[in-house]
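The other protein chains are all here in position, but one chain of the complex has been omitted.
And now, chain A:
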Amino acid sequence: MLYFSDLLQYSDVFLSGLKTTVELTVLTTILGVALGTACATIRQYGNRASQRVVSVYVELIRNTPFIVQLFFIFFGLPAIGMMLSPWEASMIALTINLGAYSTEIIRAGLASISKGQIEAAKVLGLNFRQTLTRVIFVPAFEKIYPALTSQCIIVMLGSAVISQISVQDLTYAANLVQSRNFRAFESYLVTALMYLGLSILLRFAFNALGKRLFAYRTAD
């Protein structure tokens, strides 16, 4: 039998967990995409040495599990003198992780901007900053926006792992509740559905944001 009513008294535990997950997601999405944009720009337009460094970073992160990266940062770095709180460690790990994936995605967008377009901007008298933002970044981001946002959602789901270093996120709440009342199936099911709701909500939010960001398309 399932007893979902046993979860009701813990609703504030779930809600505070949800709050932590949402906060971390918003923060790491912003930081991760910023990191990815910087790295992708270096990867596409930088000199050879810096391109090398970025590729090594991207490949290292993309080919190791997130949980190992998290353990490395949380347990490994203090051993060489960098003490981090669980929250800081997971924020850094999530940002680095999203940064690597978004570098690959954004670079694909940058690569799709043809050289002629940049030359045309120069001929029209746009300065470097204008060219970079209006001619390169906006069209590039528009192309890869769906891939980038689904990666952000994947990172949000992956953040469930940070409960393992005792960050009090949604998964931590689920573990706490099931250890109190032994309603494991109910607790995890409700939490899974909350994650599902969160990912659907995020997708809507990203779509709405995309419509605003790339509004110039519909204008003409």
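Worth pointing out:
Just so we're on the same page, a residue touches a chain if its C-beta (ideal position, glycine included) is under 8 Å from a C-beta of that chain, and two chains touch if they have at least 3 such contacts; residues count from 1.
Please note the rule applied: contacts and distances are computed from a predicted model.
Considering only "AAA family ATPase", "DNA ligase-associated metallophosphoesterase", "Anaerobic selenocysteine-containing dehydrogenase" or "Amino acid ABC transporter membrane protein 2 (PAAT family)", the record for the omitted chain gives "Amino acid ABC transporter membrane protein 2 (PAAT family)", by its UniProt protein name. In the complete assembly, the contact with the undisplayed chain comes from A:F72, out of A:Y45, A:F72 or A:Y216.
Considering A:Q9, A:T64, A:S112 or A:N207, the position touching the chain not shown turns out to be A:T64 (whole complex). Although one chain is hidden here, its contacts on chain A can still be listed: residues 59-60, 62-69, 71-72, 75-80, 157-161, 163-164, 171, 174-175, 178, 182-185, 188-189, 191-193, 195-196, 199-200.
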